[in-house]
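Of the protein chains in this complex, all but one are displayed in their positions.
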Amino acid sequence: MKAKAADKIATAIIVVFSLFIVAVLLGLLGFILYRGLSHISWHFLTSVPQTIREGGGIGPQLFNSLFLLVLTLIITIPLGLGAGIYMAEYAKPGKITGAIRLVVEVLSSFPSIVVGLFGLLLIVNTFGFGFSLFSGALVLTIFNLPLMVRITEQAFRSVPKEQKEAGLALGLSKWKIITSVLFPVALPSIVTGTVLAAGRVFGEAAALLFTAGMSTPRLDFTNWNPLSPTSPINPFRPAETLAVHIWKINSEGIAPDAAEIAAGASAVLVILVLVFNLFARWFGNLLYKIMTASKRMG
Amino acid sequence: MKAIDERPVGIADNPRPGRFKKHHMEDFAGRSYTTICAILLIVIILSIVYFVASKGLATFFKDGVSFSEFLFGSKWDPDGNHGEPQFGVMPFIFGSFATSILAAVIASPLSICASLFMTEIVPGWGKKLLQPVIELLAGIPSVVYGFVGLTVIVPALRDMFPGQGIGIAAGSIVLSVMILPTITSIGTDALSSLPRGLKESSYALGATRWQTIYRVILPTVLPSILTGVVLGMARAFGEALAVQMVIGNAPHIPRSLFESASTLTSVITLDMGNTVMGTAHSNALWSMALALMFMTFIFVVIVRLLERRNRI
Partner (left out) sequence: MKFKKPLLMFCTLVLVLMLAACGSKNASDSGSTTGSGTATEDKPAAEETLSGSVLAVGSTALQPLVEQVAQKFMGESQYSKIQVQVQGGGSGTGLTQVSGGQANIGNSDVFAEEKLDADKAKELVDHQVAVVAMAAVTNPDAGVDSLTKQQLVDIFTGKVTNWKDVGGKDEKIVIVNRPASSGTRATFEKYALGTKTEDLQGSIQEDSSGTVKKIISETPGAIGYLALSYLDDKVKTLKYDGVEATEENVASGKYPVWAYEHMYTKGEPAPEVKAFLDYMTSDAVQNGDVVELGYIPASKMEVKRDKDGNITK
């Protein structure tokens, strides 16, 4: 009887705590959306920010966040996958790979402002990329690479050994096994990792202040020449992302509606993360289906 | 994986050279590609470590601050506004540890419960409900966390406890929400990778669910959960923007949880932009970054040891 009672109490506690977490999230989301949603309008999403007048928007910032995400993923995914595959499949287990793993983990919880200053001195100044989207993407890659490598490595390692051995028995080359046997199976975890990495791109502020910059030049959205300084798709122009913009108006904004803009921008940012999560999940599933099917045909 | 490593596939004894050449090339290309990526990773890591170390060690070698004065001194006055410059970072180290340990204390039970909920209580929809929740929590930017902390948690604490609401308590509450996803996802992974026989034999013996969880499951996954907790603490240790907004940033060891305090990261974030590179003050901030790196390193080593115990 006592054991049953304990069981009931414990279950109740676990359920209550879990619901508490859900409540915290709902509260957080509710708070952010409640404060922000009323301020979101088409005008807000598309117009440029104002320094002191009311009615500024977040158009360029929104675009910058998305564009920076694309740029960062273009750099991070191939590099992270490559290094992760190396660690999982090629590297001989030993002191050095152990050390790499160790430092990779240290790096992934390093304060972003330090990495940002590293980016400022090395990427912006020494390499001469200037305050630009590209510098920002490189710095974000530094953040995300450890995460991507770790996740890729784990995903590859968790593929059942039998699958690999079956491939070997068929006389497939190692690279072939990696790309057509292991990769599709590991893909869902890798997609999750990418989502987490992307979340960081949307949310990072401290490191981007010093690399992608805190201001956006006038953008001409009809100019799609990637080398023109006013073109939105020029990767070598400075760009203020949404998170940086929120930070900026929270700290030094003097527009009369600064608080509302910050709230609205926060809501947009959270919605962006939400949509991106859903999209990545859907995309991961799709990719999984396509890839496993292609394996069967090949 | 080791077995595969040692075996060069079809290089030496393949009877069909044409087909085999393509394999060989593929393999070579793949191998070089991944190796290049790994080398790049190493280069990046080494350059950051070198960069932080070279700046951070300048405090000790160039500015002549002694190691023990830096680590154990409790007075922080790097510009020498009141006599000799002093570089005691003890209050910040204390603040960092206090906030991250407290955050872990708050977050761990919640996370473990969430993991159990997803794997043991209602494995089906429990996971469907909580998994996205956890991932969303991880996706909320820290600027927003800090702002919500300042708008909601600080006033609430101010009303409930003596003091201004700002301080270690507020910092750890904000951090605990931020590290929930880390601990929960590692805990969930560990719980779902348990062999089913373990649970089933316990139930077969007539144990209740709680007895099974408490006596069988938790002891088995404890090292993994601890890994999650330590990694969560490491994340809390390195978080800057959100903490800086709610902790108050006074360079003193606080007398209560509700009094202004600082962490290593909050001071770095606050002062870095205001100092000029190469000055003693700036170097001291880099030394703090180095200290931070070192502590994170220790956290990771602890995780490693836990994982090793787990494997046996």
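We just call them A and B in the order they show up, numbering each chain from 1.
In this section, a residue touches a chain if its C-beta (ideal position, glycine included) is under 8 Å from a C-beta of that chain, and two chains touch if they have at least 3 such contacts.
All values derive from a computational prediction rather than experimental measurement.
Participant: Touched by the hidden chain, which of the shown chains?
Facilitator: Touched by the chain not displayed, across the whole complex: A, B.
Participant: Of B:T59, B:S142, B:N249 or B:T263, which one is in contact with the hidden chain?
Facilitator: The missing chain is touched by B:N249.
Participant: Which one touches the absent chain: B:G30, B:P141, B:G187 or B:P223?
Facilitator: B:G30
Participant: Among A:G36, A:G84, A:G193 or A:G213, which residue is in contact with the omitted chain in the full complex?
Facilitator: For the chain that is not drawn, the touching residue is A:G213.
Participant: Using the definition of touch stated at the top, determine which of B:P123, B:P155 or B:P219 touches the missing chain.
Facilitator: B:P155
Participant: In the whole complex, what residues of subunit B lie against the chain that is missing from view?
Facilitator: 26, 29-30, 33, 76-79, 81-82, 150, 154-155, 158, 164-166, 245, 248-252, 254-255, 259-260, 267, 270-279, 281-282
Participant: On subunit A, where is the contact patch with the chain that was removed from view?
Facilitator: 51-52, 74-75, 78-79, 81-82, 120, 124-125, 127-132, 134, 175-176, 179-180, 183-184, 209-210, 213-215, 217-218, 227, 229, 235-236, 238, 248-254, 258, 291, 294-295, 298
In the analysis below, only the chains that are shown with their structure count from here on.
Participant: How big is the gap, in whole Å, between where the Cα atoms of subunit A centre and where those of subunit B centre?
Facilitator: A distance of 17 Å separates the two centres.
Participant: Which part of subunit B faces subunit A closely enough to touch in the complex?
Facilitator: Where subunit B meets subunit A, its residues are 1-5, 7, 9-10, 14, 23-24, 26-27, 29-31, 33-38, 40-42, 44-45, 47-49, 51-52, 109-110, 113-114, 116-118, 121, 126, 129-130, 132-144, 147-148, 152, 177, 180, 207-211, 213-214, 231, 234-235, 237-241, 264-265, 268-269, 272-273, 277, 286, 289, 292-293, 296-297, 299-301, 303-304.
Participant: Could you please specify the touching residues of subunit A with respect to subunit B in the complex?
Facilitator: 3-4, 6-7, 9-11, 13-15, 17-18, 20-22, 24-25, 28-29, 31-32, 78-83, 85-93, 100, 102-107, 109-115, 117-118, 121-122, 142, 145, 149, 157, 161, 164-165, 168, 171-176, 178-179, 192, 195-196, 199, 202-206, 209, 243, 246-247, 250, 262, 266, 269-270, 273-274, 276-277
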